[in-house]
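Can you keep this structure in mind? I'll have questions shortly.
Incomplete set of chains, arranged as in the complex.
All chains are identified by letter, namely A and B, in their written order; residue positions are counted from 1 within each chain.
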Amino acid sequence: MTMIQLFNYAGIFVFAATGALAASRRQLDIIAFVFLAAVTGIGGGTLRDLILGVPVFWVKDPGNLMVCAAAAILVYFSANLLESRYRVLLWLDALGLAAYSVIGAAKSLALGFDSTIAIVTGIMTATFGGILRDIISGEPSVLMRREIYVTAALAGSVTYTVLHSVAVGPEVSALVAALAAFVVRGGALYFGWALPTYHKPGRTSEELKRDGYIKSK
Amino acid sequence: MTMIQLFNYAGIFVFAATGALAASRRQLDIIAFVFLAAVTGIGGGTLRDLILGVPVFWVKDPGNLMVCAAAAILVYFSANLLESRYRVLLWLDALGLAAYSVIGAAKSLALGFDSTIAIVTGIMTATFGGILRDIISGEPSVLMRREIYVTAALAGSVTYTVLHSVAVGPEVSALVAALAAFVVRGGALYFGWALPTYHKPGRTSEELKRDGYIKSK
């Protein structure tokens, strides 16, 4: 198994585990755990493959789905041991983000796409599974959090793409790039790192209703 | 028209009707009824075809879109006769789930994919239209309900796949499998059937905010 394949399974496993943690927070049954784990684990890579116009990875290799099921079952029987499942969800999501920002970029480059597409598909692969998880399960969106999120995926896919372009080997590139993404996202989680954010409140929803721009429901 | 084609149109019609019922609950206009009916009616099958890498079914046969429009118009002019539109939505959704869990599996098997992919695409086809409907219209998600949902789709697609593998004819397989899915989901709706669900509340959103894991907006 190559480093890239290892990253792929690791990324799927941890993302799938975040989906299962979201299911545990909604107190769903084990089939729903597996469902939400699979959506989260394979969502980003599925979108990447559709957009690149190549066969979807898990249709060719259903072993990927087994990894999702394994993560879901593990979480189902162990999540009660965790003190804060949401905190664990965020850290596993950070690991998945790091692995997938590299996988997404690596697959595009291996298929001969240029750097821009590689970086964009890296970010897409890293973020889309989590977006689906949060939308379907009704969790607060990781993407809308104030601390750094998309920027970490950008760091991972840019680092891999640059190292690849200067002919660093794929193993070293993948390790360094994933580490870069994880450090950025981990720093955001641990220290609250954030880029300057846009700040001008404007009118609130309530004021918009008052002023007639939004109709009250 | 084969049994599978009949199931296809029936599934589209009832799912489209649930989309129109969601539109009626939001008091939208008739064009929005048709739009939401179409998204719900063809959403699951569209995702299935994209993932399997085959032409999208309704692009080849726009008659499928007419079925959605017909369901939307029927609901627009008759929903006021219903005592509880949400209850009707749930039961029609159960019918659509049963039909689509079979259609999704049958199409994959007919294209030569293996059992795992057939079961997964059966579940996807059966659930994705309803997920889109609930997300876009802001309905409470059927998937997050405590009683059995994904498991019913699993029952339908597994039953069809097993019967197919032991060479039972497609008509009988489709009828038995759809009945299996509908009985499971119907039992969940009528008797409140549920699998054991994960139960350990953990901290609530309010407690997570207090403890600094989620920032207050």
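Details
The rule is short, and it goes like this: a residue touches a chain if its C-beta (ideal position, glycine included) is under 8 Å from a C-beta of that chain, and two chains touch if they have at least 3 such contacts.
Computed from a prediction, not measured in an experiment: that's the story for all the values here.
The complex is a homo-oligomer: every protein chain shares one sequence, and counting across the whole structure file gives 3 copies, of which 2 are shown.
The rule is simple: only the chains that are shown with their structure count from here on.
Its C-alpha atoms superposed on chain B, chain A is turned by 120 degrees; the angle is given in steps of 5. Rounded to a whole number, the gap between the C-alpha centres of chain A and chain B is 26 angstrom. Of all residues in chain B, those touching chain A in their complex are 50-53, 113-114, 116-117, 120, 123, 127, 131, 135, 141, 143-144, 146, 148-151, 154, 194-203, 205, 208, 211, 213-215. Those residues of chain A lying in contact with chain B across their complex are 23-33, 35, 38, 46, 50, 55-56, 59, 62, 65, 76, 79-80, 82, 84-87, 90, 135-138, 140, 145-146.
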